[in-house]
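One protein chain is absent from this view; the other protein chains keep their places.
Note that the chains take the letters A and B in the order they are written out, and that residue 1 is the start of every chain.
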Amino acid sequence: MPREIALADALVPSILLVYLGCLLVLWVIDTIVGHYGLYRYVWHPSLFRVAVFFVLFSAVGLLLYP
Amino acid sequence: MKIQPQALLRFAITAAVVIVALLLGHALWRHYMYSPWTRDGRVRAEVVRVAPDVSGLVTKVPVIDNQEVKKGDVLFEIDPLRFRIALQQTEANLDAAKASARAAGANIDAVLASASARKAEYDMRQEQATRREQLAEVVPKEERTDAKSAAETARAIWQQAQASGHQANAAREQAEAAVVQAQVAVDRAKLDLERTEVRAPVDGYVTNLDVRVGDYAATGSPRLALIDRHSYYIYGYFEETKLPHLRVGDPVDIRLMSGGTHLKGRIIGVARGITDRDNPTGKDLLADVNPTFNWVRLAQRVPVRIAIDEASVPKDVVLAAGMTASIDVQPRRVLDKDEH
Partner (left out) sequence: MAAVPSDVSVKRPLPWLGEFLATERQAWIFVFKCMLAFYIAAWLSMLFQLEQPSTTMITVSIVMHPHSGMVLAKSFYRAIGTCAGSLCGVLLMSAFPQQRELFLVSLSLWVGLCAGGAVLYRNFMSYGFVLAGYTAAIVALPAISNPYNVFDSAMMRVSEVMLGIVVAGLVSDMVLPERLRQVLRSAARSHYGHFIEFARGSLGGAIPREKMEEAHLRFVRAAVQLEDLRASVIFEDPEARARSSRMQLLNLRYMATATSFQSLHHLINRLQRNNHPRTAGALIKLYAPVGEALSPPPTESTAPKSLAVRLEACEATLPALAAELREGLRQDTELLLEFDSGTTLLYRFVSELRDFAALEATLRETQGRLKGNVERVDFKRANDYAAPLIAVVRSFLTMITLSVFWLWSGWPFGPSAMLLATIFSGLLATSPAPLSATANTWIGYALGMLAAYVVVFYLLPGSDGFAMLMLATMPFLMIGPYLTTRSATLPGIGGGYTLGYVYILALKNPMVYSPEHFFNDAIASLFGLMMTGMAFMIIPTVIGTEWLRRRQLQQLRRQVSLAATAPMEGLLYRFESANRDLFHQIVQFTKPNSTESRSLLAWGLAVHDSGRAVIELRQDIHHADLPPPLCEAMQRAVDALAHLYDAPDRARWEQADRAVDHAIALTMQTLPQMRATCQPALAHLLQLRTALRDDESALAPYIVKVPETPHAT
């Protein structure tokens, strides 16, 4: 995967797109977990959410840029 | 305290995810901050600033801006008339010099002849004087003395003629030197005439063509830039934290900002010095140190020179000095392992 992607003639770091994509995925996960009320099994929901985001983001980032 | 196990589970789930997140985040941070790549790369090239060797009016500009030229192609021409005239004049001078050389040669002959005559006369006088001396009883003393002095005089005259011969010789040498001089002047005029046609010193591209027919081009003032087409290279500005991960010879993937073209390259050198921006030289050669320091220290960028593999440049890609490129150094992991 290239380090940079041209968006409407502006070259943006592709990690930014990964970031946005992960936010989207997080939102989906968040909604699903919320639907089933699974945050009961979590001690600190927002910390958990941020941690999940970083897991996603770092994993994707490390996989895409070996 | 009944819900202890469940609370523990909740805490454990959260803590596990947080720890994983911290580890992964740290890894990504390291990877992103220290892996040797940069967005800050510039295409550069060697540029010849073409200046005329002779001054004069520009009469012809056969190239246009941005044209590709071969080595030796005429870039522009300076009015040759003046130089032709100069050539003719020097040639005439040469002829004159040659003529005077010849004249000097003739002069020598004349002088030599005259000297021979003088010598003959001297010989005659000497013989006369000797004869009279032998006939001392017969010839009166006065006559003898006269003959002797006449011989002396003839000898002096002969010697004078001999000296004139030397003089004429020198004059001829001088004339010959003048001929060589005139010849050099001719050569120089020829060169000047030749140099009225300014030619491309390398294969490349005409850029910033700043000369028009009718301009007066002065010797030594550049009138156009010629970019050497074989000299393209890239300067990548890498943060100092990334330098340990790259070394001379590493293969590099270059991605041009224009069209995302990928090129291959290889590191050929790392700059061994950049200016200390906090310490410009002040007055009297003393350091002008910035009194404040960064709250957060930032990595400086060090230029790394990268040669472009010319075979990897696609035909339709236009490379221009100053273009932006992203540079991704492919670390030679396998090699590294072998080395260690």
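The rule is simple: a residue touches a chain if its C-beta (ideal position, glycine included) is under 8 Å from a C-beta of that chain, and two chains touch if they have at least 3 such contacts.
Please read these numbers as outputs of a predicted model, since none were measured by experiment.
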Query: Mind pulling the subunit A residues that touch the left-out chain?
result: 30-31, 33-40, 44-47, 50
Message: On subunit B, where is the contact patch with the chain that was removed from view?
response: 290, 292-296, 298
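Methods note: only the chains that are shown with their structure count from here on.
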- prompt: So what's the Cα centroid distance for subunit A and subunit B, whole Å?
  reply: 58
Contact footprint of subunit A on subunit B as seen in their complex: 7, 9-11, 13-15, 17-18, 20-22, 24-25, 27-28, 31-32, 35, 37, 39, 255, 257, 260, 324, 326, 328
- request: Sort out for me which residues of subunit A touch subunit B in the complex.
  value: 2-4, 6, 11, 13, 15, 40-44, 47-48, 50-55, 57-59, 61-62, 65
